[in-house]
Each structure stands twice: as structure tokens, then as C-alpha cells.
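Shown here: the complex without one of its protein chains, the others still in place.
Moving on, here comes subunit A:
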Amino acid sequence: MKKLFENHFERTWLIIFLFLFFLIMIPFPFFYSETYIPAWGGIPSFLFGWFAHTAVTFVLIIVYYRMCMKRKEYHVYDEENEKGESEV
């Protein structure tokens, strides 16, 4: 059961990030536009679409990092490093 959960954890996050990865490739006008849709300052709106998508993905990376850090398998080498190896 534990093994299944661990696989499930990794798989779920991989699916989330792959979904976002493929989402930005879809030619929605806010990601890819062949007509000029001006937004603030006359900047094409697809730039803001990319920025919003990046912000959401970045926040999810932080959430993923925090969830991983609560899991013991991500701390296997912490102890080894605390034994006196200097950080560069």
C-alpha cells in the first residue's frame, strides 16, 4: 500500500506538470495568436498568457517541493551531509 502511495505521489505530480507542459502548446489566442490582440502598453496579449501560465507552474513547483520535503525518502542523504561535509 505504501509503495502504491509513493508511486501514486510521483505519478500524480508528473501528470500535473505534463498537463501544464502540454497546455501551453495549445494554440489558444492567449498563448499563440496570429492576429494582433494588444494588451497593456500595446504588448501582445499572448505574452501575458505565458506569464500567467509560468506563475501557476512556479507556484505548483513550490507546492511539490514542500510536499516532497515532508516525505522521508527525500531526506536519505541529509544525515550523510550533516556529518561534516562542507557545503560549497
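To be clear about the criterion, a residue touches a chain if its C-beta (ideal position, glycine included) is under 8 Å from a C-beta of that chain, and two chains touch if they have at least 3 such contacts; residues count from 1.
The rule we apply is simple: contacts and distances are computed from a predicted model.
Asker: As a check of understanding, state which of "Sodium/pantothenate symporter", "Penicillin-binding protein activator LpoB", "NADH-quinone oxidoreductase subunit J" or "PadR family transcriptional regulator" is the UniProt name of the chain not shown.
Answerer: "Sodium/pantothenate symporter"
Asker: Counting contacts across the full complex, list the positions on subunit A that touch the omitted chain.
Answerer: Given the touch definition above, subunit A has residues 2-3, 6, 10, 13-14, 17, 20-21, 24-25, 27, 31-36, 38, 40-44, 46-47, 50, 53-54, 57-58, 61-62, 64-65, 68-69, 72-78, 80-81, 85-88 touching the missing chain.
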